[in-house]
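Note that one protein chain of the assembly has been removed; the remaining protein chains are unaltered in position.
The block that comes next holds subunit A.
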Amino acid sequence: MKLFTSSCMFDYPWEQVSAANWNKYPNEVSTHVKAVDVLRRELRHGGQVLMTERLITVQQSVPRWIMALVGGSNLSYVREVSTVDLRDRSLKMRSCNLTYVNIMKVYETVNYTPHPEAPQGKTLFEQEAKITAYGAFTRLCNSMEDFSFKRFCDNAQKGKRGFDSVLEVFDQEMDTLGLSQLVSRVNETVEDVRSSAENWFQEIERKCTILSDYHDFFSEAFRRE
C-alpha cells in the first residue's frame, strides 16, 4: 500500500548532505527524536560502500487524552539501515518502526542522490512510505460501529484531506465506542487532536519530515485495547 511520496532539493553537494545526515539530530525542528544509536556498521567493496544499522528513539508530544487512553510510555523505536555508495554517489535509507508493530508498520525509503541538473552542487531527496496495517488493528477497527478498516485506509491514502475525514469519523463515533468514562474528556480535546494533525501536516509540507510521526500518531490514536 503506497501511501506517501515526496521529494525536495538541497542546495549542497551530495557529499556534504551525506555527512550531515549522520549529525541530523538533535535539531530544533525534530525535537521528537531523542536518541540515535549505531547498531552495526560495515565497510564493503574495497571501502566504496558503507552500510549502517541505526536505532532511532522517538518521543511524541502526544495529546493528553491519547496518553490517558494508551497509558504507559510515549517512547517508540525505529530501525534504519542505510547504504552509502561512493560508486554512484547514493545514500539510501530504509526504515521501519519497531514499536506498535502488531498494529501497523511504516516502511520508509529515503534516497539522497546528486541532482541530475546540478550533480556537483545540489542533492535530490526522495522519500516513499508504505503503511501496512495488521490483524490487531483491523480487528480493533472492525469492532467499532460504522468505522471500517477499509474506510480508514481509503481516507488515509488521500493524505491531509483523508486525515481530516478520519478525524471527523473519530469525532462522531466517539460516543459509540464503549468508552463512556472517557467521552467527556475526549470531547473536550478532539479539537486538540485536529490542531495537532494540522500542525503536523504543515510541518511535513515544509520540511519533508520523517514519516514515523504519522505512524505514531495513528497507532497512538487507535490503540486502546
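Some observations on this one:
One rule holds for everything that comes next: contacts are C-beta pairs under 8 Å (C-beta built on N, C-alpha and C of every residue); 3 or more make two chains touch, one makes a residue touch a chain; residues count from 1.
We take it that contacts and distances are computed from a predicted model.
The protein name that UniProt records for the chain not on display, among "Mitochondrial distribution and morphology protein 35", "Ribosome biogenesis protein NSA2 homolog", "ATP synthase subunit b', chloroplastic" or "DOG1 domain-containing protein", is "Mitochondrial distribution and morphology protein 35". Considering the full assembly, A:Thr57 is the residue among A:Ser6, A:Thr57 or A:Asn74 that touches the omitted chain.
Within subunit A, the residues in touch with the undisplayed chain are 1, 15-16, 18-20, 22-27, 33-43, 46-48, 50-51, 53, 55, 57, 77, 79-84, 86, 92-96, 98-99, 101, 107, 130, 132-133.
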